[in-house]
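One protein chain omitted, others in place.
The block that comes next holds chain A.
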Amino acid sequence: MTVAVFFGCTFIAFGPAVALFVFTIARDPLRVIFLIAGAFFWLVSLLLSSLVWFITVQISNKNSATQQTGLLIFGVVLSVLLQEAFRYGYYRLLKKANEGLLALSQEDTMPISIRQLAYVSGLGFGFMSGAFSVVNILSDSLGPGTVGIHGDSQHYFISSAFMTLAIILLHMFWGVVFFESCERQRWWGLGAVVISHLVVSCVSFVNPHYQGSLIPTYIILSVMAAWAYLCAGGSLRNLKLCLTCKDKDFLLANHRPR
């Protein structure tokens, strides 16, 4: 639907994520590396789940609509479970890597904390997931036409973009909560992450009733955002001080020397 929609949807979907990347990750090469590794892990999980799905589709009855819907739901659930499994695998890998990094580095302290790793890996997962969700749609939005000739809703592109935005941010928050839960051995936290991921994925089946899928997703997004903030050590007092820029001790203590 022309270049305007293409750029609009791209920046809606990736804008905040790119901003976060630029301001918080791009300066530190170590973080960049872990981000890309996280993206790679997500990619591998997608590869496995798509392999399974492809095989099941080939051996299924292609003409039966109910079977295909069932297969789709099965595919989605499997993909979610595999992604979370790979997130756990990445966590274990990072724990091991951290010990090795500590041995190699010349400083006494860890160059990167597990909290930062959680954030970075979550963002990596989010980037790759967002890319696979929306790039196909964006390329079709460049042409002169918009969705609707077969009766579909016109808001396809923009709701896809908002959904992708939500997914990317959600992956980031899930990363933080997940790693925190693994550190503290709080298994119900893990379960909550998996279940909320499943809910967000399955709620997209009510599309094209976009309100039905976007609103629950954004509710879960805000809940997860709050939880991640609490996991990262924030509290209401911190929030007030942060937003009004009054916490001078914090600033002085953490300002990095040039």
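Quick note on the criterion: contacts are C-beta pairs under 8 Å (C-beta built on N, C-alpha and C of every residue); 3 or more make two chains touch, one makes a residue touch a chain; residues count from 1.
In this text, contacts and distances are computed from a predicted model.
Engineer: If you look up the hidden chain in UniProt, what protein name do you find among "Nicastrin", "Gem (Nuclear organelle) associated protein 7", "Cell cycle checkpoint protein" or "DNA-directed RNA polymerase subunit"?
Structural biologist: Spelling it out: the chain absent from the display is recorded in UniProt as "Nicastrin".
Engineer: Can you work out which residue in A:V32, A:L93, A:I158 or A:L190 touches the chain that's missing from view?
Structural biologist: From the options A:V32, A:L93, A:I158 or A:L190, the contact with the absent chain belongs to A:I158.
Engineer: Who touches the missing chain here, A:V22, A:L51, A:A85 or A:I195?
Structural biologist: Residue touching the absent chain, from the options given: A:V22.
Engineer: Touching the hidden chain in the complete assembly: which of A:I59, A:L104 or A:I149 does that?
Structural biologist: Spelled out, the listed residue whose C-beta touches the missing chain is A:I149.
Engineer: Looking at A:L30, A:L43, A:V57 or A:M110, which residue reaches the missing chain?
Structural biologist: A:V57
Engineer: Can you list where chain A touches the absent chain?
Structural biologist: Within chain A, the residues that touch the unshown chain are 1-2, 4-5, 7-9, 11-12, 15-16, 19-20, 22-24, 27, 57, 62, 65, 68-69, 71-72, 75-76, 79-80, 133-134, 136-137, 140, 143-150, 152, 154, 156-158, 160, 163-165, 167, 201-202, 204-205, 207, 213, 241-243, 245, 247, 250-251, 254-256, 258.
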